[in-house]
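Dumping the structure here so I can ask a few things about it.
Yeah, one chain of the complex is gone here, protein chain that is, but the others are all in their spots.
Chain IDs A and B follow the sequence of writing; residue 1 opens each chain.
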Amino acid sequence: MVDIEIEIDGNVVHGHSGESIISIADREGIDIPRFCYHKKLSVAANCRMCLVDVEGNPKPQPACSTPASAGMRVHTNNEKAKASQKAVMEFLLINHPLDCPICDQGGECELQDVAMEYGSDVSKFNEGKRIVADKGIGALIQTDMTRCIHCTRCVRFGAEVAGIVEMGATGRGEELKIEPFLSEGIQSELSGNMIDVCPVGALTSKPFRYEVRSWQMSSVQSVARHDLVGSNVFTQTHKGKVKRVVARDNESVNETWISDRDRFSYEGLANENRALTPKIKVKGEWQEVSWETALEAAISGIKKNSAEAFGALASKNATLEELYLLQKLTRELGSENLDTRLDVANPSSASALETTISLTGLEAVDHALIINSYLRLEQPMINHRIRKATLQGAKVSTVNAKAFDFNYRVASSVLSAPQNTVVTLSGVLKVLLESNSQALPDYLKGTKVNQAQIDIANALSAAENGVVVLGEQVSSNPCADQVAKLVEQIAKASNAKTLNASATGNTLSAEKVSFKPNGGLNAKQMFDADLNAFVLLDVYPAFDCVDSAAAIENLSRDDAFVVALNSFEDASVLSFADVILPLASFYETSGTHINIENVAQSYSASVKAAGDSKPGWKVLKVLADLLELPGFDYTDSSQVADDALSLSPSLAATEVDIIAMEVPNIATVWQYTPYASDVLTRHSQSLQQTQIGQVSEATVSEATAKILELSQGDCYKGVPVNINETVAEGCVFVHTNQARQR
Amino acid sequence: MISEQAKQQIDTWVAKYPAGYQSSAVMEALKIVQAENDGSLTSELIQAVADYLEMPVISAHEVATFYENYNHKPVGKHVIRFCHNISCMLNGADDLISYLETKTGVKTGEVSEDGLVSVKKVECLGACVGAPMFQIGDQYYENLTPQKIDEILDGLQ
Partner (left out) sequence: MNEVCFKNIDKENPSSLATYEATGGYSVWRKILHGELSPEAILGELKTSGLRGRGGAGFPTGLKWSFMPRNQDGQKYVVCNSDEGEPGTCKDRDILRFNPHSVIEGMAIAGYVMGATVGYNYIRGEFMEPYYRFEEALKEAYDAGLLGGDIGDSEVNFDLHTHLGAGAYICGEETALLESLEGKKGQPRFKPPFPANVGLYGMPTTINNTESFASVPDILARGGQWFADLGVPNSGGCKLFSVTGHVTKPANFEIPMGTPFSELLKMAGGLREGRTLKAVIPGGSSTPVLPADDAMKMTMDYDSIEQVGSMLGAGSVIVMDDTTCMVAALTRLAHFYYDESCGQCTPCREGTGWMYRVLKRIMDGQGKIQDLDLLMSVQDKIMGNTICALGDAAAMPVESFIRHFRHEFEYYIKHGKSMVENDG
C-alpha cells in the first residue's frame, strides 16, 4: 500500500493505492450519498447512488468500488455526477412507498435524508407501485419489505458478520425480494444489527414498532452489561422510558455491532414484575412501606446478628460501584462472607485465570481452542472476533460436553463430559510438554494420551498466535479450579494467550473489588452454614444458584434475616426475604463496567429509576450510614468508582493441585439460554420469543439415557429430554430458559 | 427425498468442479430433482438439494427462483415453452400461441386438466432462424405452422 494523492472536488487528498474513493472521501469528510456501501461489509456497488465522475472515464463510476489511483481526479457533485445520482434517486423512489408518516425509520432514514438533497419534488412515475408480501422473520425484527431498496446490506451482514446465511435476495429483476428461506425467524444472536444497517424502514425494531417518532427521543451514551465486552450503546429515551437501544461505535470494544441481548433486553425495564416499592414482611405478610421504614427494618435485622453470621451475595451483573459498596459494607461490619459466584459448583479460592489477549488481538489469532463454552451465545462479541480470525484462516478446536452450532467451522472437536475434562486436558498438556522436552509433573506421568488430544496439542503448538478460551460451562464442573489451572499450563506450554470467559457480566468488577471471601465463606459454604443475616444484591436464587433448592431452603430458615435489593419481584425471594428494597435496573443507574480488557467504562443513568426504586449505590451508601459504618460519605457515584478503581486485588491465592477428585459418574452441565442469563433479559418478552430464547432441552446420549432411565420426551430436572449423539457420554447437557430444579 | 439415481447424476456434475466447490452443481441438481418430481420444486426439495451439496438453503432458493427453468407450481407432463421474442413475433408467434391455447384449451401459465401439457411463454431460445419455434423437453420445434403444431400435439402422450 502506497500513499497516493488524488483530487476530489478540487481538493488534494491522500489515500492508499487501491483504496476505494468513498473510503478516502469519508475520511476527508467529503459527502458522497450511498445506500449499499457499509464500511464493515463487502462492497456490492448495486445501489449506484455513489456514482461520481472520474476524469477520463466516459461513464460515471461508483465511488464504493472504484479503487483510487495516483493522480485521479474525482468530481462528486459536478453536473455529470449529480445527474447520475439524481437518476438513481428517482429510480429508488418510484417503487418506494411514501409512507414515511407511519414508518418507524422516519427521521433517521438514509433514503429520506438523501432524497431531501437529490430527490425531485414531483414523481414522474404514474404506474402502480410494487407491493411486497412479508414473510416475517421473528420476534425482534419487523419487516416491511415494500420499503426495501435491495441494497443487500442485511444479506451481506448475515453472510459476512453473523456467519449464518439466512437472508437472501430471491427472484430476479423487479421481483427481487430480500427474504429468508422460511419464516421461522432469524437464528443469529446478532440479528438486530440488520436493523441498524438497513438504510430504510424495511427492517425495524419490532418491540419499538409505533412506540414513538425517532426525533422525539433523546440518545444517552451507555454501556451494556450483560457480558464481558461491555458493548457501547445509545439508549434512546422518551418521557423517562428507554424506548430503544442501538449500537454506538467503538472500534476497540464492539466495533459497530451489538448482540441481540444488548439491544433488546431493555424491554424488561417496563415489565410488570418490576420491584417498585419498598416492602417489609410483618408476621408473614408483605406490607408496602416508606423507604425509611424499610431501611430501618433492614438495619435492625442486620444489627441483631453478629458479623460472622452476616453474608452478602451479589449478582454478576451489578455495577462496580454497587459491588464495591456492598463489599465495603460487609467488610466494615467485620464479615468476609461475600460472593458473586452463585452458579459455580465449587467456588475456588485460587486466583482466576488471567485474560492475556485483547479483543482486537483475537482477530489476529491463527488458532483458538475453546473449552467448555458455547461462545457464540455466551459472549457474542468475543465470538465475533474469533469468527473474523477464522475468515483470515484461523482454525478452531473445541473441548465441550456438546457439539455446538458455531458460526464458523470447527476443525476438531473433542466431546468431554465435565468429569473427564481434567483428564482430557491433562493429555493435551502432556503432549505439549513432551514435545517441548519439558519435564512432566507427577500428575501427568500416568496420563494416557489419545489421538484427539495429540491433534489439539499439535494444532496449538503449530500456531503462532494461539488462544485458549475457557467458557462459562466450566462453572458446572466441581473440578473447575483444576481445569483453569490446566488451561493456564496448556497456554504456557504452547505459547498461547488465554481468555477467561468462565464468568460473565460485570465479573471483572467483582474481581477488582475482591467480592469474594478472604478467609470467610463463599457462596456454596454460606448455604451450607447457618448464617443469620443476608444482603442479596439483585439475586434470584431459583435461577442464579447452582443448587437453587438448597439455597432457597437455607434462606427460608426462620433464623435467617434477608434483605433483598431487587430490581424484579420474584416469588422465591418474596417467600424467604424479610425486607425488599426496590433496585434501579440497567440504564436506570449510573455505574461502571469492567470488560475483558480490564477497561473500566462508566456511564450515567439514562432514565430515572422505575417507581420508587433507587440506584443500588445510593441504597448501599444509606444502609452503611444507618449502620454507622465509616467511609461512606459519597455524594456521587463517580467518587465510589474512583475508590473502587484504586483498589488492587490483594487476595492470597491458594495453589491448585491436579488430583483425582471424587466426581459423579454422570454429570449435569447447566446452561441458560443467553436470554435467561440475567434477570433483565428474562423479563424481555421479545427475546423470550426468539428461537434462541425458547430453547429448553436436556440433551443426553442414548447410552447415558439408558443408565439414567430416561426416554425421549421425559423431563430431566424439569427440562424435556432429547436423546441424540451430539453430547458426551456420561453427562446431560441442559440448555434452558427454565429455573434450576433438582 | 432425493433418489439414489438422482444422487449419482448429481455426483457426476459435482465431479466437474474443484473440491469444495460442489455448489457449482446446484443448477443441475435442482433440475435433476425437479425432473424426478413431476417437473416442479418444493421448499422441501430445495432444502434437500442444499443439504446434499452442503450449501446454505437460502442460496439454493436464490438459484431456484432466479433461473427461469425451475417451476414452483405443478406443470404438465409436457411443458410447451413458446418463444415470443422479436424474431418469432415478427413471424407470427403471437397468433400461433393463441392457436395453441385454443387447440389445447390451456392458457399460458396453466396446466391441462389431464395434466398432459402446460404452456409457457418464454424469451428468446436462440433458434431465431427457425422462427416461430417452441421447445418441449429437450427438443426444439422450428418453423411452426398450425398444421405442424397439430401434428406435434397429436404425438404427445
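Basically, contacts are C-beta pairs under 8 Å (C-beta built on N, C-alpha and C of every residue); 3 or more make two chains touch, one makes a residue touch a chain.
Predicted, not measured: the structure shown is a model, and the values here were computed from it.
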Listed residues A:Ala70, A:Ile94 or A:Ala703, member touching the removed chain: A:Ile94
Which of B:Met1, B:Ala35, B:Ile86 or B:Leu156 sits in contact with the chain that's absent? B:Ile86
Would you indicate which residue among B:Asp11, B:Glu44 or B:Asp95 is in contact with the undisplayed chain? B:Asp95
Which residues does chain A use to touch the chain missing from this display? 43, 45-49, 51, 58-60, 62, 65, 67, 84, 87-88, 90-92, 94-95, 124-125, 127-128, 149-150, 169, 171-176
Contacts of chain B with the absent chain, listed as residue ranges: 16-18, 21, 23-28, 30-31, 53, 55, 59, 62-63, 66-70, 81, 84-87, 89-92, 95, 122-131, 135, 137-140
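Throughout what follows, only the chains that are shown with their structure count from here on.
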Averaging C-alpha coordinates per chain, one finds the centres of chain A and chain B separated by a number of Å equal to 49
In the complex with chain B, residue positions of chain A that touch it: 165-172, 180-182
Which residues of chain B touch chain A in their complex? 43, 46-47, 56-59, 61-62, 65-66
